[in-house]
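What you see is the complex with one protein chain gone and the rest in place.
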Amino acid sequence: MNNINDLRYREVLIECLYQMADDKLLLGHRDSEWLGCCPDIEGDVAFSSIAQDEVGHATFYYQLLHQLGEDDPDRLAFGRDASKWRNCMLVERENDDWTYSITRHLFFDQFDQIRLQAMCTSSYEPLQHGVKKMIREEYYHLLHMKTWFKQLGRAGGVATQKLQQAIEKLWPDVNGMFSFAGIEEDLLRFELIQLTPTEMRVKWEAEMKALFQQANMSWPGEFPQLKHDGRKGEHSAALKTLLLTMGEVYQSEPSAKW
Amino acid sequence: MGMVHRVLVNDHDVTVQLMPTFVGCPALELIKKQTMDRLQQIDKKNRIHVEFVFDPPWTSDRITPDGHQKLKQFGIAPPQKSLQQLPSCPYCNQEDGEILNLFGPTACRAIYYCRGCKQPFEGMKVV
Partner (left out) sequence: MTEEKQYASFMERIRAGEKIEATDWMPIEYRKLLIKLIHMHAVSEIMGAYPEKEWVPRAPSLRRKLAIMAKVQDEMGHGQLLLRVVEDLSAPLGRTREELVSDIYHGKVKFHNVFHMEARTWADAGVIGWLVDGAAIINQASLLETSYGPYARVLKRICAEESFHMQHGENIILALAMGTDAQRQSLQTALDYWWESLLFFFGPQEVTPAAKQMMHYQIRLKTNEELRQKFLDKYVPRIQSLGLTIPDLSLRYDDSQKKWRYQAPDWHKFSQIVTQNKGPKSEERMLLRKKAHEDQQWVREAMRNHNISISSAL
């Protein structure tokens, strides 16, 4: 039931929206670092399109936050200290090579699809409506990422080697996506989401295992214990550097209009 | 383009509800402004409001037959009924295309190539 006047409902909804917005903005930002540097022009076009979608979706969530009484979207995006960010650590890590960025985006997109589907009947209507729209757009991202993953996995040689390395580098961060930093029970209770984190992880594993098989890649096994939880505001130096860059012009004159 | 959901008229206020094609489309603000300006020109009595709504979500099958024609005139293949179908070439109408990129110069378009007239063309994505 939508009880937007219930303090706890609002609190939990806002926390969840920060998680979603921050995930998307940082992923889009990392993706945009690849502009002009992809292996071919087709890749540049695709990656820039995907990055733009992510930033667009992030903007949608920040606008919802603002409607719920949080700061204006630009201040949220460019004026917050690292400890206030609620993204999972997977998306804040610096880019590595092409296989790393593709695989990172794939892992996240699969998680996001499950999260979005679990919100298609969310009790908060503005979120529900936006999610139903965005899920249709995300379809293309996941399709493309899965295609790339399969191609690189089945190619053999350098491509498969690098893919293996990328998976190993990313694996410790995967579990962090499924953390909801303690609000998961209330999210369910308030019907903001329809699945538990465990249910989401199980779905993710099922999809990914099938994909790994198609790509001739071996499953790495259990996720290691999470060292830091981005959703609790525990972040890396990489995020601090990113935020300095991202906020550079905005913070040069915070009261100015750009 | 099938973006108009409804128009609400109320005393001295006219509200146009538009459905965004893509959430991240950078043209949304421009579309809003152009809609307001155009209506303000026609209707000088009432206050014009334009807002974006996400329910129902815009889908590419909302584009009307007239919209399809106009897209073709612009050199853009209108969206097919399903993702598996390749669009016919907006220049020569042949059904001999191949997909070059699921993505294109904008969020809403993909890039194809017509083997008939040997030209690349853009096509609206099925959403």
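Labels for the chains are A and B, by order of writing; each one numbers its residues from 1.
FYI, a residue touches a chain if its C-beta (ideal position, glycine included) is under 8 Å from a C-beta of that chain, and two chains touch if they have at least 3 such contacts.
Quantities reported herein were computed from a predicted structural model and do not represent experimental measurements.
Of A:Asn3, A:Thr121, A:Thr198 or A:Thr245, it is A:Thr245 that touches the chain left out of the display.
Although one chain is not shown, part of subunit B still touches it, namely residues 24, 26-27, 29-30, 74-76, 83-84, 86, 91, 98-107, 109, 111, 113, 117-122.
For subunit A, the list of residues touching the undisplayed chain reads 28-29, 32-33, 35-45, 48-49, 51-52, 55-56, 58-59, 62, 73-74, 77-78, 98, 143-144, 146-148, 150-152, 154-155, 157-159, 162, 245-246, 248-250, 252-253, 256-258.
FYI, only the chains that are shown with their structure count from here on.
Centroid to centroid, with C-alpha atoms defining each point, subunit A and subunit B lie 28 Å apart. Remark: subunit B residues 20, 22-26, 53-55, 57-59, 100-107, 111, 125, 127 touch subunit A in the complex. Residues 42, 45-46, 49-50, 52-57, 59-60, 125-126, 128-130, 132-134, 136-137, 140, 143-144 of subunit A are the ones touching subunit B in the complex.
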